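Yeah, one chain of the complex is gone here, protein chain that is, but the others are all in their spots.
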């Protein structure tokens, strides 16, 4: 097996991705289907919220992923800055759009949910607001990647942005909380039993969450591999130019 | 005050352009870099000046010994000639701009804003900046662009005086400067496409190249 | 296609720099402008190209017959070499960029973004633009800056071909281009402080001068 | 002329999303306002049409300096001036390209941002309509300001200073259309005025812009 850092070699990584990717994809599909079908069709309607409650099976996993993807980008950015493994930087690049889409899904499903529940599409609730800010961070991060030609420069700059941005994202979260104590649902999966979602709802929710995580892993593997191929293609082109 | 370059490989935009460079620049000597357009002279000078990292190899020189002059002269259009020079003199901790003004015949332009100079006058001001840095090793990228014959002679004199004072100069240029200097043609050091690139193997990060 | 300059006085930043200029540029001829730095060559070329009005005197040339190439090449860093050329070809209504690509050996750089070229390569692209304008009178300000020897020869060939095709060229330069051309030294035409300027009289606007 | 439009749009796309960035700025202005004035939804819905208009105006404003500045710096403008294109054509094309990359995306996305500011439901169509009629004027006026300040180093802020008073009538009538529309009042007069400003500026201002541009190149 060897050390974990072996996979920082793009060649090793692509080989590994080749073998792992099909399995992860299958697993992700199965868990997602099971989780969502169970959630949508085999749970009772909530007595207060009716069938709208079922959107939770997309909303909550997407919300969780939105944060965790950023966290993963933070880690890979640090790895790039410290150990200078290109695969790490490319993984961060690959993950960003996935995270951004997760954020949009969380916001959109939330909005669809909010309309019947709160009678409004949007409320400046701290949770929603901090997700909107997170979305802006994703946008800026991706725009910076796009704007720079030299891949190493881009990796360095986006990595620093990711780290500085993380600090400010946490700060914003506190700021927003201070600014408006909102009406959004509290943490519903906390250990505090009384507040928790009932078990009938939570088991498929956990499965759906696992499905989202697996889906994310599959997507990141796929996209990182594509990025590696793109890097390589442009390097080959450049070589050709040199003659 | 010796600049030593050992087995240097440099890249531009992620692509190696020159490789296996070796040379030494002793105090009191000038070295002229030659090579066709696009071979990598500018890249080499930027690497030596420490503005970009080399791919491999070493650049050895005492710290803070180099003064770099690129195509752009870093002049502020709204500041006068004297103010521009005084600023750089301050930054490099040498206080007098008199020698620089005289060396490049700038005294009569002293109070004109730099933005109102002609191309050649601007260039002269950019070169005068070298004299106020007080640094021994000059790294110059096409210094005589748009200078007339008389100004080229001024420049050659300035370089000679600098060399006589124990300094040294590394100059990339396409035209004859009238200096007695060694010539180093970088043409033969063009980076070649390496053979391992089609096998898509090799160690660590080289998978990209 | 004759360019005639009669008794021309030009000014820069409100101050007259050259006065009493007379010359004629016939089709098929090249004229090289010389003069020390700051004498007013750039100003003269800009006046002839119609970018600034003369103080007095006339510039006579058929309308829309001039192509001007200044220090800055008007290249867009994010567009490719071919796209840059094609844009100017479109603007000037000449559709083909093939001759220009070949004339300045740009074919292999064709798909590179212009921002990723070296100084000399950029300059070559800037000169290639002249070929796609289809204009007979070229007005060139220090065209060979940062070109290597081989590229200077390319340029000289392009000018020769242009002259042979009935075009003409007015070139300000400090270095030798290897062209057989008339030389016009503008040095003697430096504007003198006029005597009436301390009497603060004379007609209308001249009170300022 | 078409070559110039194509080039400008292409440059806008290449430069990492010329379209997206104007939009992003609009988004961010609408996001900042609640942080500044507080999250109360009645207050927000009251100021929403005005803030949307101000946001669109500022997003336009921020992108003005690039209309001519880049072309001036790299010498393209000198070359364009000596080309067969008439200067009036060049400035009109520049204004058009600016509107397509900035004004149009703003109009299309305004309803979305309206939601963030609790814009009343019947307000969306009025905001979009007034923006569609008004933003071309913003681009044309902005092109004039940009031509006026093109040679000046650090023209950016000076540009804003010069252009903003010129934007005032457009802003007043535009925001008025939206406000009246929401309250169900007649919008005929401000709409007419807004349209008048737009057509007037499109017809006349390019001549002024071409003139100052030629002066600036001298």
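Note that the chains are named A, B, C and D in the order they appear, and that numbering of residues resets to 1 at the start of each chain.
One rule holds in what follows: contacts are C-beta pairs under 8 Å (C-beta built on N, C-alpha and C of every residue); 3 or more make two chains touch, one makes a residue touch a chain.
The shown structure was predicted, so the numbers you read here are calculated from the model rather than taken from an experiment.
The residue from B:34, B:76 or B:190 that touches the chain not shown here is B:76. Although one chain is not drawn, the whole complex shows that of D:70, D:115, D:132 or D:208 it is D:70 that touches it.
Across the entire complex, the residue among A:34, A:117 or A:144 in touch with the chain not shown is A:144. Touch with the hidden chain on the side of subunit D covers residues 15-16, 18, 21-22, 24-25, 28-29, 31-33, 35-38, 43, 46-47, 49-51, 53-54, 57-58, 62-63, 65-66, 70, 73, 152-154, 156-158, 160-161, 164-165, 167-168, 171-172, 175, 179. On the side of subunit B, the interface with the absent chain consists of residues 49-53, 64, 66-68, 70-76, 78-79, 83, 87-88, 90-93, 129, 133, using the contact rule stated above.
For subunit A, the list of residues touching the undisplayed chain reads 133, 136-137, 139-140, 143-144, 147-148, 153, 156-157, 160-161, 163-165, 168-169, 171-172, 174-176, 178-179.
As a working rule, only the chains that are shown with their structure count from here on.
With centres set at the average Cα position, the gap from subunit B to subunit D is 45 Å.
Centre-to-centre, using mean CA coordinates, subunit A is 57 Å away from subunit C.
Shared interface positions of subunit D, defined as residues touching 2 or more other chains, are 15. Residue positions 149, 241 of subunit A are each in touch with at least two other chains.
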